[in-house]
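The structure is given below, and queries will be raised subsequently.
A single protein chain has been omitted from the complex, and every remaining protein chain is retained in its original position.
To keep things simple, chains are lettered A, B, C, D and E as they appear, and every chain counts its residues starting from 1.
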Amino acid sequence: MKDALNLAIIGTTVVFASLVLIIICIKIYTAIVAMINNRNNKSINKNNDSDSGKGISVHSTTNVNSSSSLDGLSPELIAVITAAIAACMDSSGAGLQVKSIKRIGHNTPIWNVAGRNEHILSKI
Amino acid sequence: MKDALNLAIIGTTVVFASLVLIIICIKIYTAIVAMINNRNNKSINKNNDSDSGKGISVHSTTNVNSSSSLDGLSPELIAVITAAIAACMDSSGAGLQVKSIKRIGHNTPIWNVAGRNEHILSKI
Amino acid sequence: MKDALNLAIIGTTVVFASLVLIIICIKIYTAIVAMINNRNNKSINKNNDSDSGKGISVHSTTNVNSSSSLDGLSPELIAVITAAIAACMDSSGAGLQVKSIKRIGHNTPIWNVAGRNEHILSKI
Amino acid sequence: MWQAFVNAITKLASESGFANITYLNLVLISIALVFLYLAIVKNYEPLLLVPIAFGMLIANLPLGGLMNPSLWDDPISFEAILHEGGLLDLLYLGVKLGIYPPLIFLGIGAMTDFGPLIANPKSLLLGAAAQFGIFGTYIGAMALGIFTPQQAGSISIIGGADGPTAIWLTSKLAPELLGPIALAAYSYMALVPIIQPPIMKALTTKKEREVVMQQLRPVSKTEKILFPIIVTIIVVLIIPSAAPLVAMLMLGNLFKECGVVERLSDTAQNALTNIITIFLGLTVGATASADKLSQPGFGLQALSIILLGLIAFSVGTAAGVLFGKVMYKFSGGKINPLIGSAGVSAVPMAARVSQVVGQKANPQNFLLMHAMGPNVAGVIGSAVAAGVLLSILG
Amino acid sequence: MWQAFVNAITKLASESGFANITYLNLVLISIALVFLYLAIVKNYEPLLLVPIAFGMLIANLPLGGLMNPSLWDDPISFEAILHEGGLLDLLYLGVKLGIYPPLIFLGIGAMTDFGPLIANPKSLLLGAAAQFGIFGTYIGAMALGIFTPQQAGSISIIGGADGPTAIWLTSKLAPELLGPIALAAYSYMALVPIIQPPIMKALTTKKEREVVMQQLRPVSKTEKILFPIIVTIIVVLIIPSAAPLVAMLMLGNLFKECGVVERLSDTAQNALTNIITIFLGLTVGATASADKLSQPGFGLQALSIILLGLIAFSVGTAAGVLFGKVMYKFSGGKINPLIGSAGVSAVPMAARVSQVVGQKANPQNFLLMHAMGPNVAGVIGSAVAAGVLLSILG
Partner (left out) sequence: MWQAFVNAITKLASESGFANITYLNLVLISIALVFLYLAIVKNYEPLLLVPIAFGMLIANLPLGGLMNPSLWDDPISFEAILHEGGLLDLLYLGVKLGIYPPLIFLGIGAMTDFGPLIANPKSLLLGAAAQFGIFGTYIGAMALGIFTPQQAGSISIIGGADGPTAIWLTSKLAPELLGPIALAAYSYMALVPIIQPPIMKALTTKKEREVVMQQLRPVSKTEKILFPIIVTIIVVLIIPSAAPLVAMLMLGNLFKECGVVERLSDTAQNALTNIITIFLGLTVGATASADKLSQPGFGLQALSIILLGLIAFSVGTAAGVLFGKVMYKFSGGKINPLIGSAGVSAVPMAARVSQVVGQKANPQNFLLMHAMGPNVAGVIGSAVAAGVLLSILG
């Protein structure tokens, strides 16, 4: 039984220690991210010009710094969804099941369409 | 050869025995289901009231007792599909290939949308 | 080092030999296919009649001889896609990412819908 | 240096397939190409026959080392297979260990609607009767005297008209015949619309074929959910050796019908079934390689398999139709005997053939749904038959 | 010949399941049917409980040979499993080798939004507090005196309210209890809406429950991308034995958040997770067979597991709520203690319960998003707890 109690104390300690360490790290890195974002926002106009002359960049760089948890949904769409959720929340507290708002990714391999495009282009 | 004949007889016997046993079981359980359904249908109005005060029920219970092989399709939809099939049956007996009438299931994890919803709700 | 040079020469030789052999085979078989297609096109009217009396053919035979890299897209669709691609090509040479033009295959098992169809048919 | 170059090229050439290809390889490659043609142009069960034929093609291009039949001689060492096996040897583990066919049955179960069977349970008798194609052929195969009982059992299961069942049983009883039996099974399944109608017409009168059957009652969701559970219990209790096939078939059907695990049902039908189909077809085809098939007497065996497969389908069809005639009599003319032929399985082709032949006799006749009952019953029936054969011969 | 026929039928009958079924089989089959009912009709975590219950059903139909528990006795010979194993033995390799649970965590990670946790990192404290349900139960299980430390650890992990974690730990520490523990874990997860509210109400005042929490700040994409990388590094450094679970959870989340591998994220969430769920559920259920559970004292153990599981959930809930009350005090009344109960995980059920109970006290109260923080923190917390248990007891 002493062993059992011991294990329980150790376990609780380690779980708390791990999660507290994560808290600290989150606080630190979110602060850093916020700082960098602020600096970037100020200098963003300047960079825009110099970037565009940078040469070949086949994929456009993903804008990882934009602070948005809505993945760029339009305000109209949000309004519609909001209304739906509100209706749902009124009628029932428990049955809350909202469908995800998501864009389907397109992963079609580019070289699949090569033959077709070429053919089409020749008709232009 | 005697062994072969023997195996053939045994095999046929076992196949028939199994499938006859399944027939019997189907007859029995479908009769039971029908009986229960009839009883349920009578008492359904009474239960509706008492159920609603029952407390938390996060998922609504699937209505497994409704006798429908059409999964709740609307009559209009059925009319459209019926017409399509009829057209198809007229023109050809063999090439009969009707596309399935099915609803796509939504399996989006609910906790994916949590952040979005919360954000949206705050605008209400 | 002599071994390394040797390997390089052998490797290059084998790669070229293989790919030249493929070139030759492509030339031969595409010529044969073209020949057969020409002959078929001439006799296609005759065959159409005799084929239809051939008996049961549950699936219609895929028309593998038609020379089309566009999989039967309608001209209107092609026009739309063409315009889109043209627009895309103008604005940027590098970011060229056209989505595939494809029909989604329907693989719904036919016996899934049997119960529904039968039910529907009875209402006709 | 020139000498070294010549030596190396000579060595490469002597290791190339051109130098090592045999007459039998060429024959088998030709057969593979014919099956590719049938699958792609003639639509003979392409989902399985394209991978099978391609597997047969590449296994007969010598020295690819994709599959090494000697690794699979008894006693099998799995450690050796992992050390020395080629790509197809490794994928073939799923066949040898009996994993792929049950998983395909899981997908088939999730695609199958047993409603017509539940609405008309007597259909099961037709699904049982048609299995006489299996047992009749077994007698015939043994009578030829060139097959062991295990080989005869594997050949006769072609009459089950069910590809995964045939592959599953053959991989356990007579793996040396796996390639030819799988090819025969899928080919005859594709030929059902050619094989069955003459037999059906010969054995029935026009009056029988014209019978319009009564509308099936609707089947409730509860009945459909209970069906797979009950069938699993009964069949596995009676004939435990059929458990892998029947239990997986019924689990898939339970996924479909219970309505609360659509995710699993969808994946069982699509991603999982397709992945397994590719691996199964490719490796089963690869067993039809010259290395394996060059033993004396194989040509005669192959021809016998083709003949016996045809007999199996024909006997099964006839037995189904004849039993249908019995039921026609006993039901006072309410049952159309044409639905009996659908009992061989070959889902859903055989049911469509019943529909077509029935509609030819009477344009107002819609037998499709009635034939789906015996059709899906035939799947259960041949799985049970496979269990019996495995239990007695295994 | 008649004699031969009779002999053969007798042999088949004696080999059938009817002749070999035991009383314990019947009990376990009944339990499996009850779980099927709960999963299908009552929607108790059907994605896992349908396969688990079906696996339990077929493993208790005797002689199917689908699973052979004796193969899994120490020392395990994998060569023997490949030679003699049934279908479920082979699929069970993924459980025994610890492959399935981490892959399910990969899918869960790709479905989880850690945004609410990043916006309010203090939530992690609640996710830690609720793990006291695990360690409290461990003490209780050891106090009963009928479990080894390994068994007690496996039972206590039920309090983690996380199915794959429970299965992963139990398959390593006490595989003989895998079936009952998995059933208990998923059942209690389904029962969270029944178990938690009374405890939450008993431990909080109406004033506390009415607290409307401040809107969470939006979280940037960069923060979300960095989160899984940082958590992986920290947790694996502190408690390496939790690496398979935590690393896969975080890899899945990185797939989701990084935005450049949507293909992988989609497959991890769907095809892969679903395939593994089928195999995992089926084989975990199959371990609950009479062959394995017939040792003396098992009935008492099973009842104890049921009781201890309930205790684990209750203690975890209470610990979470009580810690929530502490945070309510320290934050000057800004934190609603109801979100503490969500720390047990059971994602997303427990967070919904917080929402429901909070909204009952104050209809304007939307706690869902605030409760998602502790809720997903609880997943990390119980994975860490499992790592500690494995490290000390393994």
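Rule of thumb we're sticking to: a residue touches a chain if its C-beta (ideal position, glycine included) is under 8 Å from a C-beta of that chain, and two chains touch if they have at least 3 such contacts.
Computed from a predicted model, the values in this text were never measured in an experiment.
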Contacting the left-out chain in the complete assembly, out of E:272, E:305, E:322 or E:357: E:272
Option from E:4, E:21 or E:261 whose C-beta touches the chain left out: E:261
On chain C, residues whose C-beta touches the chain left out of the figure: 1, 3-5, 7-12, 14-23, 25-27, 29-30, 33, 37, 62-69, 89, 93-94, 96, 105, 107
Footprint left on chain A by the chain that the document does not show: 2-3, 5-7, 9-10, 13-14, 55-59, 61-62, 64, 107, 109-115, 117-119, 121-122
Absent chain, residues of chain E that touch it: 76-79, 97-99, 102, 106, 225, 229, 232-233, 236-241, 243-244, 247-248, 251, 254-255, 258-261, 263-264, 266-268, 270-272, 388, 391-392
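Going forward, only the chains that are shown with their structure count from here on.
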Copies chain D and chain E touch via same or different residues, half shared test: different
Centroid-based (C-alpha) most distant chain relative to chain C: E
Where chain A and chain B are represented by their mean Cα positions, the distance between them in whole Å: 38
Junction residues of chain D, two or more chains touched: 115, 193, 218-219, 225, 238-239, 259-260, 263, 266, 270, 352, 356, 366, 368, 388, 392
Multi-chain contact sites of chain B, meaning residues that touch two or more partners: 3, 5, 7, 9-10, 14, 56-59, 62, 64, 69, 89, 94, 96, 107, 109-110, 112-113, 115, 117, 119, 121
